[in-house]
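Note that this complex is displayed minus one protein chain, with the remaining chains in position.
The block that comes next holds chain A.
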Amino acid sequence: MAGKLDLDATVVARARALAARAGQPVVDLARSHTTVSVERAVLRLAGVTGADPDGIPWVNRLVDAVRADVGLGHGVAVPVFHAMETTGVEDVTVLAQKAAAGSVRFTVPAAPGRARQRARRATAAGLKRIDRRRAERDRLIKRHGDPKQRPWIYLIVATGDIYEDIPQAQAAARAGADVIAVIRSTGQSLLDYVPEGATREGFAGTYATQENFRLMRAALDETSKEVGRYVRLTNYASGLCMPEIATLAGLERLDMMLNDSMYGILFRDINPIRTFVDQRFSRQIHARAGIVINTGEDNYLTTADAVEAAHTVTVSQLMNEYFAHEAGLADWQLGLGHAFEINPDLPDSFRLELAHALLARELFPDAPLKWMPPTKHMTGDVFRGNLLDGFFNLAGALTGQGILLVGMMTEAVVTPWLSDRDIALQNVRYVLNGAGNLHEDFTPGPFIRGRANQVLSEAIDLLERIVDDGMLNAIADGTFGIMKRPADRGKGLDGVEKQDEDYYNPVVEDL
């Protein structure tokens, strides 16, 4: 499918080089800071589990206790494992409980060698569990097989109750879904802890917890056997607990995670530095766990105009690619996002959509692009919505998208009903069955080629400005999705600390 747009290879290379230059200072920032959530993820890998009677996880209590005594700049691993040694406590969760009760004091030993060694042994055991889950996924894919067609069909369930979600997810898989995403409860991204246990109450979604992950994965393993293809499970490594959720996803064999480099900053007003530090660590975990990330460029177009801002999507995709590669993710793990959000009343709107979608396809030929359905121009007119979704599906097939999020005609009306999902899947099946191979016959003309090249050149102009201005300033100025997010503001900033000279993170050592 490569080569339909006549993209100039030197221009594409220039775009990538600019993205790397723009991203480098952010990577430096991420490498020189740590956050409460990164440190909590380390402790989760080291074996801290469970929560106190108020539902606050022991990892939170332990990180808070360490921080109160010695700060985060050394990393929590050394003070924690040094305390294990001095107190003689063998179980790190027990240590967390004692620390929460105030009976442990944390110090940084002058010779940290032994504590480092012990910490690394503990976290290596956690990483080994992630490795085993990855091998298990490979085995199951071999046994049950991948979906027959591309794009993979991605469906959302979200009832708030994991025990309601399970039968709905299984039904969706039987009806043709290849990927199930369990939408999170509204506002979880702003919780600075990961809730514990199976949950039955949520707002427009279900809490991401380790137990919910485990339950849903087990149910979909059963369904995979039944339908004869491996059904993938998706959740959200975003918000203030991104590194921990990535870790839990690896431990419970989730297959895809939403993990955008800037979504939290722009749409949740999370502090930019917090986000970039958390994101780098979570991507390193995803790389290790064989998880495909989904980025969130589609969101820019819900606030900005999809034609005027088309190049911001390209810029963000290039940045996401750079950050992902830097963190160790391979191309097959990059579900770069984009969306069908052009005003349908605009003349040639569909041709413009094809141009944008093909541009993404050809810029990232080995990435399983995530193609997102219309939301902004969906109205209460469900009949028109169904037609728009049909064209969205056609654009997906015609431009070789990797993952297709099924659009609902009742978008902006209700959370999808059973019948909405059924009608939406019929729509997808009709298009893929009737026109799934139409890309073989599709050669774009000058309009689409011209538009794609124009977007690419606007993207390069913007990247040049970002290189000159600095990425953090660009975010502060509202370059992406119109929202202005200065680096010294936003939620979660108080959970960021600069790494000291002796900072030690046993997980990063192994990643």
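Rule of thumb we're sticking to: contacts are C-beta pairs under 8 Å (C-beta built on N, C-alpha and C of every residue); 3 or more make two chains touch, one makes a residue touch a chain; residues count from 1.
In this section, contacts and distances are computed from a predicted model.
> Can you match the unshown chain of the complex to its UniProt protein name from these: "Cytochrome c550", "Cobalamin-dependent protein", "ATP synthase epsilon chain" or "Probable glycine dehydrogenase (decarboxylating) subunit 1"?
Answer from the UniProt record of the missing subunit chain: "Cobalamin-dependent protein".
> Out of A:W417, A:Y430 or A:F447, point to the residue that touches the absent chain in the complete complex.
Spelled out, the listed residue whose C-beta touches the missing chain is A:W417.
> Taking the entire complex into account, which one of A:D269, A:D331 or A:D477 touches the absent chain?
A:D269
> Just to verify: which one of A:V11, A:A135, A:A204 or A:L346 makes contact with the chain not shown?
Considering the complete complex, A:A204 is the one touching the chain left out.
> Considering the whole complex, not just the chains shown, which residues of chain A touch the missing one?
Where chain A meets the chain not shown: residues 171, 174-175, 186-187, 190, 203-204, 267-269, 299, 302-303, 305, 376, 380, 412, 415, 417-419, 422-423, 482-484.
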